[in-house]
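Below is a slice of the complex: some chains, not all, each in place.
For reference, chains read A, B, C and D in written order, and residue numbers begin at 1 within each chain.
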Amino acid sequence: MIALSTDDFGLKAKVLTEVLPYIKMHRGKTVVIKYGGNAMQDEGIRRMFASDVVLMRYVGINPVIVHGGGPQITEYMRKLSMEPSFVNGHRVTDSETMEIAKMVLVGKVNKEIVSLINRHGALSMGLSGEDGNLIMAGKRPSEDGADLGWVGDVEHVNVEVIEELLSHELIPVIASVGSDEEGNSYNINADIVAGEIATALSADKIIYMTNVKGILDPSGELISRLDAEGCSRMLANGDVSEGMIPKVSSCLAAVEGPVGRATILDGTIEHALLLELFTSGGVGTMIVQSMDDLLEGE
Amino acid sequence: MIALSTDDFGLKAKVLTEVLPYIKMHRGKTVVIKYGGNAMQDEGIRRMFASDVVLMRYVGINPVIVHGGGPQITEYMRKLSMEPSFVNGHRVTDSETMEIAKMVLVGKVNKEIVSLINRHGALSMGLSGEDGNLIMAGKRPSEDGADLGWVGDVEHVNVEVIEELLSHELIPVIASVGSDEEGNSYNINADIVAGEIATALSADKIIYMTNVKGILDPSGELISRLDAEGCSRMLANGDVSEGMIPKVSSCLAAVEGPVGRATILDGTIEHALLLELFTSGGVGTMIVQSMDDLLEGE
Amino acid sequence: MIALSTDDFGLKAKVLTEVLPYIKMHRGKTVVIKYGGNAMQDEGIRRMFASDVVLMRYVGINPVIVHGGGPQITEYMRKLSMEPSFVNGHRVTDSETMEIAKMVLVGKVNKEIVSLINRHGALSMGLSGEDGNLIMAGKRPSEDGADLGWVGDVEHVNVEVIEELLSHELIPVIASVGSDEEGNSYNINADIVAGEIATALSADKIIYMTNVKGILDPSGELISRLDAEGCSRMLANGDVSEGMIPKVSSCLAAVEGPVGRATILDGTIEHALLLELFTSGGVGTMIVQSMDDLLEGE
Amino acid sequence: MIALSTDDFGLKAKVLTEVLPYIKMHRGKTVVIKYGGNAMQDEGIRRMFASDVVLMRYVGINPVIVHGGGPQITEYMRKLSMEPSFVNGHRVTDSETMEIAKMVLVGKVNKEIVSLINRHGALSMGLSGEDGNLIMAGKRPSEDGADLGWVGDVEHVNVEVIEELLSHELIPVIASVGSDEEGNSYNINADIVAGEIATALSADKIIYMTNVKGILDPSGELISRLDAEGCSRMLANGDVSEGMIPKVSSCLAAVEGPVGRATILDGTIEHALLLELFTSGGVGTMIVQSMDDLLEGE
């Protein structure tokens, strides 16, 4: 990366001026960010992510972070000599696994993100879906005859807690764990939790930080803009790779609901969030309800 | 326990009427409860504890719960084939131990308490000392030449977060983990955290739930009321058993500061909290600044 | 009644725990209580009533008390050598009678209730229907050719005053006197005033404290639960005793309007209010819009 | 009085313009008015009083009305064949007398004032000293060996209730009855209650409406302005007529405390309040802390 010397003062001012219209456009907006994948592994990328989120907050955007932590759960299970098993991509979650999943997500991954952000000040609060009954969940039905155990589906999101934190200019960091009225905990796919929270908040934007560049067309080229109809067609035609299906489906559900835009981007790009928000092209694939929305808003 | 039949209607009303003056006395007061020890192990006692706390909230008291979880940490360390070691009662905490401690305290113990309370409604929020920079800590100096690792001392408590939750009639449940400005986590004695939080909140009362009946006199009799001077003398004379020193010292510091009263009681007594708050004798040992306070307030 | 000795600690806690679900159910609810009859005469019952109301307030319920005071008015008239006369149960109210009625209701009965409650703290405020134009009234038409004088019907209730008091956690105690825009005062049946206020407040519950056990079936047995249809049928069939007609009609109107439940109970039962609110069976007769409501709410 | 014809339009505007500086001077100020004496007897004067108070409220002044009602109490006692007796001007008040006093003051006189004001809108609320524990009182010691019964002295005024009403632009009308913590009622001299309330409110002004022109000098001339020192000297020299002593003493205590000015005026002058507030000379006698205050403020 290029070093900025004293001579770059003019350049710095120029950059800030170019960013101004984007700040104006996003001020006061709520942006749900599904944080995950490789962007979570590399220490340098994690620090950048944290400072990008703080900058968003400082220019008046309301970021809400949702995270899972599959690889970290697997790692701890291995330490404890437990063998993870999966059905259709869902981790089969017995009670012992659930306990470990919760410890890893809430006690480790969540607090790491909170810590990185709070090095810039008392800016974020970590939440599990159990706190204030934030994420009410129910048991996911068996798939292919296999009982998934404590794998859950979101039944209701109590957004008041999130809205309260946002009104105090705090950044909610939410682990993808839910609970039911009996106090049982559920392990829920974080992509889906992020989508449900964005919908419940009527967020302006949802951003999925992944390991891939975005949605690719059959020739392997990145699709930069996609409308709901096109997105729907690709899912129907099987043009979306299997690992991407939950993200793409959640994006589609979000923009067909009250969420303005959904973006899938490569979280390992340095400052991917800033580029997405503060440059004209953005990065990754943006999905909108219809292409007409795109014209008026941007 | 006695079953209440329909005939007990009059009895029920009588009990409620007798409780009224105590409710009046405690309404609007903030009570910090150090929850721990055996009261945390037995499922039945835990459920009682949760319903007692909910009842406190319902009659207008502001409970704040602080907890540790030493035995649970040790249990997980053993599962991972790690051997705990202690110096002067402090767990020597290397980075790996700290990670496990945090996972157990924040991701397991804390959420269990939150879940038990929230079965009565969206009533509690779990917090780690890292959330909103609630507990700012520093490294505890070496003791007896031994580096304790990530064992910390409380340097500052940001009570705004707790006060905000109380003002929304929520019950804060706080794990005894702190952090510094670089984002390092510290394992802190929960007895001390509870005392510091009570002091920072200028709480009306702090209650330590332990495995013992209270402070005993040399003949082994329970001391029911003790003033700061007497408490101080007992500590100086070595009349307090070693395991009780942090609790008794914290009690003393609290009542010499802004906290009205400090009580040490046996958390395994059924409904110990209710008995302490809603009967004339209370249970355990109550420490006050001076015996004069006792006369006017109760 | 049974004396509670130290041994009853466990019992006390048990009772409180049993009461918890009822507290949860009623918290934040507004309950209008028509206070009257014999429950007003006996000093011991009056004190119990006051402490029951304070307890309701303390556990988060919003009580609103409405009262008349027929016997007390008659007593004062007799002292002044005036002979009360009634038409269809309405006191014929000439100007002199009206003045006495107002003095007795507002200056004597109302303040007695306020005083009893305020012995527990600055908890209640007495109101006449003239204060803040709370109860706007008009003259009731002649009945059976007899001019009833200053007997009134409720035309409008200005609930803002009541709501303001409730929002400050005060207990409104309201005398059944109304006024018109020219400043004339009216004597209004307190059963009707209570029903109108409950309706205007969209109260959750109205409780009539009477001298009878509740509504009886033709065989003289107490009916515990009754739906609007059944209640309506009983009124039509003449199965309701004459003195009970205004109460039963007001109950019916209330539950056919926005009020959830209406209960008629014997106010001379010790702690009748607590039993009604905090035991599963309740006492007296509860009238609901339909039996289905009963299932879901209780 | 002169009739205003259409030709008087210019005159009307001129009067309003002349009044403007006085409105400016009094806006936002709290004025306690002791209402009593003959001004309470004449129907026409009473209506004027009520409309003057409403006008005060409308131009941004906060009026607080305090009243007694000695003659009305005596009248009712006579109707009940009771013989009033007095010691040093205090009505000897046994329990039966107290009950009647309360009924007359709270149930009759107070509501008459409230009604007259509320004919202009929902503008006033009547209060007894028992409401919200507004006036806490204690028993007045025996005088000249005679037990005065339930005659009280003010011990504390809970001004929050009054301030709350004023903040909602309501006019408090307060009967001079107090209570103690056991719920006993006391009959208190309304001149003294007015002074205590003005002091507790740190009112800007207190006005005593009486049957006399004001304080007279030895030659019988009205004294228009008097400072605390002069007032004190007159009381010491016995230059104040006996019936005026409580009023003059209360005025003195008020201006030696936080109250800016105290005025004694003849309440039977038509629109005495408006003349006092909105003309340069005022009417009656104004007492100030020192003559220097007078120069700067007016």
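In this section, a residue touches a chain if its C-beta (ideal position, glycine included) is under 8 Å from a C-beta of that chain, and two chains touch if they have at least 3 such contacts.
For clarity, every value in this text was computed on a predicted model and none was experimentally measured.
Peer 1: Report the copy count for the entire assembly; 4 chains are displayed in place.
Peer 2: 6
The rule is simple: only the chains that are shown with their structure count from here on.
Peer 1: Which chain has its C-alpha centroid farthest away from the centroid of chain C?
Peer 2: Chain centre farthest from chain C's centre: A.
Peer 1: Any idea what the CA-fit rotation angle from chain A to chain B is, to the nearest 5 degrees?
Peer 2: 180
Peer 1: Indicate the whole-number Å distance between the mean C-alpha point of chain B and the mean C-alpha point of chain C.
Peer 2: The answer is 44 Å.
Peer 1: With chain centres taken as the means of their Cα atoms, state the distance from chain A to chain D in Å.
Peer 2: So the centre of chain A lies 68 Å away from the centre of chain D.
Peer 1: Distance from the CA centroid of chain B to that of chain D, rounded to the nearest Å?
Peer 2: Whole-Å distance between the two chain centres: 55.
Peer 1: Out of chain B, which residues touch more than one other chain, so two or more?
Peer 2: Each of 121 in chain B touches at least two other chains.
Peer 1: Chain adjacency by touch: line, ring, star, complete or other shape?
Peer 2: Topology of the interface graph: linear, an open chain of contacts.
Peer 1: So which chains actually touch one another? I want all the pairs, not just one.
Peer 2: Every touching chain pair, ordered by label, is A-B, B-C, C-D.
Peer 1: If we count contacts the way the header does, which residues on chain B are in touch with chain C in the complex?
Peer 2: My answer: residues 1-2, 4, 6, 9-20, 23-24, 27, 48, 51-52, 54-55, 58-60, 120-121, 270-271, 274-275, 278-279, 281.
Peer 1: Applying the document's contact rule, which stretches of chain A touch chain B when the two form their complex?
Peer 2: For this pair, the touching residues of chain A are 79-80, 99, 102-108, 110-111, 114-116, 118-119, 121-122, 124-128, 130-133, 158, 161, 164, 168, 170, 177, 179, 181-183, 185.
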